[in-house]
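Then we have chain A:
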Amino acid sequence: MARVVLTPNLSQLAGGETEVELTASTIRQLLRELGDRYPELKPHLDEGVAVAIDGQIYQDAWLEPVPPESEVHLLPQIAGG
Partner candidate 1 sequence: MTRLHVSATINGDPVEFLCEPEQTLLDVLRDELQLTGSKEGCSSGDCGACSVTLDKRLVCACLVLGAEVEGHSVETIEGMAKGNKLHPLQQRFLEHAALQCGVCTPGFLVAARALLETNPDPTERDVRYWLAGNLCRCTGYDKIVRAVLEAASDIRAR
Partner candidate 2 sequence: MRYEVPESLEEAVALLSRAGSGACVLAGGTDLLVQLRSEAIAPDLIVDIKAIAEVRQIVFTGGCFRIGAAVSGAELGEHPTLRKAWPGVVEATELIGSTQIQGRATLGGNLCNASPAADSAVALVAAGAVASVVGPDGHREVPAEDVGVGPGQTSLEKGEIVVSLTLPARPRYSGDAYLRFTPRTEMDIAVVGAGVNVTLDEAGRCAEARVALGAVAERILLAREAADALVGTSLDAAALERLSATASAACRPIDDKRGTRAFRLSVAGVLARRAAKTALERARGPR
Partner candidate 3 sequence: MATTEETRARAVRPNLTWVGTRPVRPDGVDKVTGRAKFGADLQLPGMLVGRMLRSPYPHARIRSIDTSKAEGLKGVKAAVTRDDFEDLPSEFVPAGEMLVNYRDMVRNVMAREKALYEGHAVAAVAATSAAVARQALSLIEVDYEPLPHVIDVLEAMEPDAPLLHEDLVTAGVEPPPEAPSNIAKRLSFTLGDSEAGLEEADLVVEREFTTRPVHQAYIEPHACVANVSEDDYAELWCTTQGHYVVRAFCAKLLGLDISKLRVTASEIGGGFGGKTVVYLEPVALALARKARRPVKMVMSREEVFLASGPAPGTHVWVKMGATRDGRITAAEAVLKYQAGAFQGSPITPGAMCAFAPYALENVKVTGYDVVTNRPKVASYRAPGGPMSEYAVECVVDEIAKTLAIDPVELRLKNAAREGTRTVYGPKFGPIGLIETLEQAEHHDHYRAPLAPNQGRGVACGFWFNIGGESCASLHVNDDGTVTLTVGTPDIGGSRASLCLMAAEELGIDFEKVQPIVADTSSLGFTFLTAGSRSTFASGLAVIEATRDAVRQLCRRAAQIWELPEESVRWQDGCARSEESEDAPEPLSLAELATVAGKTGGPIVGHAQLNAQGVAPSFGTHIVDVEVDRETGLVTVVRYTAIQDAGKAIHPSYVEGQYQGGAVQGIGWALNEEYIYGEDGRVENPSFLDYRIPVASDVPMIETVLVEVPNPRHPYGVRGVGETPIIPPLAAIANAVESALGIRFSELPMSPPRVLAAIHEGAGTA
């Protein structure tokens, strides 16, 4: 089970949950699972979020494996100048 931590903004859309435990082998599965569980979250996940797995930030990396027992954070996408 990966432990997914939500930012306050996303938590608002997940019935106030700040942490969610779920099983997913890839980032895509994880996002789909979250979207299914919290439909209000889905549009925001579709817009694109960055996913940090055990501290390493991934952007647009659906196929990245999510190891079991990993700590996952969903964060806003980061761009730059």
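A quick word on the picks: all candidates are chains of the complex that A comes from, given by their letters.
For this structure, a couple of remarks:
Keep in mind that, in the parts below, a contact is a pair of C-beta atoms (placed from the backbone, for glycine too) under 8 Å apart; a residue touches a chain by one contact, two chains touch by 3 or more; residues count from 1.
Computed from a predicted structure; not experimentally measured.
Any copy counted, the candidate of 1, 2 or 3 that touches chain A in this complex is 3. Across the complex, candidate 3 is touched by residues 5, 7-9, 12-13, 47-48, 52, 54-61, 64, 71, 73-81 of chain A.
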